[in-house]
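The excerpt is restricted to a subset of chains, each kept in its original location.
Naming follows writing order (A and B), and every chain is counted from residue 1.
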Amino acid sequence: MHKRLKIKFLGSEIDSPIVLPAGVMDMSFSSLQDAIINGAGIVTSKSLTVQPRAGHEGPVVAEFEGGMLNAMGLCNPGIDDGLKEIEQFKTNFAAPVIVSIFATNVHDFMQLAKKVDHSSAEFLELNLSCPNVFDEFGIPLAASPQQVFEIIKAVKEMTSKPVIAKLSPNVHAIIPIAESAQKAGADALCLINTVGPGMLIDIRMRKPILKNKFGGMSGPCIKPIALKLIYEVHSKIGLPIIGTGGVQSGEDVIEMWMAGASLVGVGTAVHYNGMNIFTKIKQEIIQFLEDQNYHLLMDVPRLPSQVREK
Amino acid sequence: MIKRLTLKIARIETETKNVKTFHFSHKLEAEPGQFIMVTDYENGEKPFSLSICELDHFAITVKRIGDFTNQLFQKKCGDYLSIRGPYGSSFFVSKKKVLLVGGGCAVPTLYFLSKRLLSNNADVTLINGAKTKDELIFVDKFHSLFIQEYFVTDDGSFGEKATSVQKAEEILKTDNFSFVYASGPELMLFALKDKLKKINYEFLLERYMKCAIGVCGSCTIDPLGIRMCVEGPVLNREKIEKLTEFGHYHRDASGKRIGF
């Protein structure tokens, strides 16, 4: 079974196309291990910052039909303790790790990247797109092609590890931003971070449900947005893509693949089904391959991607 | 998707100087050991075990300890609170002779459990322990149930002078129990574990909860990586024996490890 799902990604052979994305069940080495045991091919750390962050006060999540809002506020133990969890993971597991980092300026990004460069992690991901720390940090970096370029350029000089840029879906044109990332030397893109942000209100207490008022949308309802952006970027930009957003079944993984993703993140679905969702998803992919007479996942063709005018 | 409920506090009962029970008139379908997340949208959102869960009402019993609980203690009957849940795993409800070991403000969840055990015809023995008389809770409530009770205090100010663990060790030697349930401070549970070589048990463990829906990873426990908000807070012997974290450390809001 495993062979059929192997994927080549930035020079590495990955056992399974399923990625545990940043921020979902990744605060401890144990949950990273649990993800691999259950069938993930790569795991991502929580977005790490220079200093530890307790994150926003609760409520930090709110559910609605088709998805959830979260405003965790980038809680994490800081880069040093965060990397310790990664090293502990690596003592038992060989599966590749993506370390996600978050900062608000080039200097901090460089400092973080340097630390990751010295770690056993295989990949570095830049979270340029967290929509939940607006009050603190303003509009996500990923809204500006210029800033995206500068940060990636600087980070690339600090590390020889492949760099993945995680972009925001909350822009009216993704291509200029993806192009900037490519020009600056990004090795891959992760699409998408959470959508919106959105807000929900408790009408009896007349308060926003989230303490942070606003939170990023994830879950099944954002899949169409992810697919659209992946398809668009894949048609025009020649970078591998980690497709993330609303995936909860093997058929969703194939949909992401056809849109242009090389690997597929499964985040919020872990909430609905626990980590053994990965096992289920892998079985469903195999089922599809068999029904459609493909030997390998890599044999499944992409959508015919007519290059569209801008 | 669990719907959020915004409910008026129906009644507030003062248990001790620092412990209050908040009652809500609403039917909540829950099992003993499960918890709810409670918020007033001002001071954060925190987990509390259900202490009472009847056909038409439920309650939580809260110890004043920090910001959130201090604010909660300011609330009046008729004030709104918003809750979501119930969440998490629950105690196995036995039909046999069982021992319940409780420490301090973690005892009330054993009251909800006792009620379910009794309606399942189990034979229930309870050790209700605290540092001192003033911190013993639910004494009257347990008293009205048909169970065998032992009260212990560290300073002997009420009941026997002993810890819950000492008392448990003693009873387990003399009497024949088929299952032990425990809820209390982690170091108490950790000590108790050593006394339970030959008997099956379930403990309720507390870890830092943020999402409570199994997505953020704040509450995982090493090295299993299981989510204490979904697969916990009640864990069985098999899982507890595999834990390297239990009794040694837990993680705070940022995910940093904090020793006990």
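Convention: a contact is a pair of C-beta atoms (placed from the backbone, for glycine too) under 8 Å apart; a residue touches a chain by one contact, two chains touch by 3 or more.
This is a predicted model, so every value here is computed, not measured.
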Exercise for the section: Treating the displayed chains as one copy of each kind, report how many of each the complete file contains. Expected result: A x2, B x2
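The criterion applied here is as follows: only the chains that are shown with their structure count from here on.
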Practice task
Find the geometric centre of each of chain A and chain B from their Cα atoms only, then give the gap between the two centres in Å, rounded to an integer.
Solution key: 36
Practice task
Flag every residue of chain A that touches chain B in the complex, lowest number first.
Solution key: 23-35, 46, 52-55, 57-65, 68, 70, 72, 75-78, 81-82, 202, 204-205, 207-209, 211, 267-268, 270-271, 274-275
Practice task
Show which residues of chain B lie in contact with chain A when the two form their complex.
Solution key: 1-2, 4, 6, 37, 39-46, 80, 82, 210-218, 220-227, 230-231, 251-257
